[in-house]
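A short write-up of the structure that comes next.
So, chain A:
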Amino acid sequence: MSPEPLLFWIFASVCVVGGLMAVLLPRIVHAVFSLFLCFCGVAAIYAVAGADFLAVAQLVIYVGGVIILFSFGILLTGRTATSLGPKEVRNRPFGVALGAALFLGLMSAISAGGFKVGTADVGEPTTESIGKLLLGDYIIAFEFASVLLLVALVGAAFLVRRTQT
Partner candidate 1 sequence: MKNWFARIWHGLKTTLIGLSITVPYLFRKPYTLQYPEEVPDIPETERGLHNFEIDKCIACYQCAKICPVDCIAIEDEIKGKNAVLLKFEIDYTKCLFCALCCEPCPTECILMGPTFDLVGYTRDEVIIDYADRENPRTWSAGEQIPYPIASFARK
Partner candidate 2 sequence: MIAAAQPVSTAIADFLAELVGMPPNWFFSAIAMLLVATGVLMLVVTPVGLGGVYIERKFAGRMQNRRGPNRVGPYGLLQTLADGVKLLAKEDIIAPSTDAPLFRLAPYVVFIGAFTGFVVLPYAPGIVAGPLDVGVLLFLALIAFETIGIVMAGWSSNNKWSLLGGMREVAQVVSYELPLGIAAMCPVIAAGTMSLNGITDYQGGGGIFGWLILRNGYWAVVMVPAFLIFYVSGLAAAKRAPFDLPEAESELVAGFHTEYSGMRFGMFFLPEYALMLSISGVTSVLFLGGYHDPFGLSGPGGTFHDVWWWGLLWFFLKTTFLFLSQICLRWTLPRMRIDQVMYLCYKVLLPASLACLVGTAALRLL
């Protein structure tokens, strides 16, 4: 009766197709926007699974941050319209091999990991518990992570600003 299996398969295929397109499309801008599609699919899968905080965080961070920065960077560089050159094509077999190895490794890890397959209770909203964990038990780690990010940010700004006369 529940439409969740259908929705899962739809969004999962969106993810897979988006991911494949991101890898295979020759134009780099198309690849970025395929990645956007893939991320949206992942967010939708989270939403279907009832992890609404994760879904929205996925949207905020990956769509609102990563993809926008990617596209901004690509818009600023000149090679938007060009296809990948011959050098990249020569490297393709290595990439395929690497990807296949990674895929196999992950699959074996997952199958050996003993994940339980079954229907979980997804009615419980996760936001509150995540908030309590982040700002309660793991507050030190959380703050360290944010300070680290701040340092990285300042460092990046410092490094980029090479000469100022």
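How were these candidates chosen? In short, all candidates are chains of the complex that A comes from, given by their letters.
By our rule, a contact is a pair of C-beta atoms (placed from the backbone, for glycine too) under 8 Å apart; a residue touches a chain by one contact, two chains touch by 3 or more; residues count from 1.
Since we're looking at a predicted model, the values are computed, not measured.
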### Query
Okay, in this complex, which of 1 or 2 is up against chain A?
2
### Message
Which residues of chain A touch candidate 2 once you look at their complex with the stated criterion?
### Response
1-7, 27, 29-30, 33, 36, 52-53, 56-57, 59-60, 63-65, 67-68, 71-72, 75-76, 80, 125-128
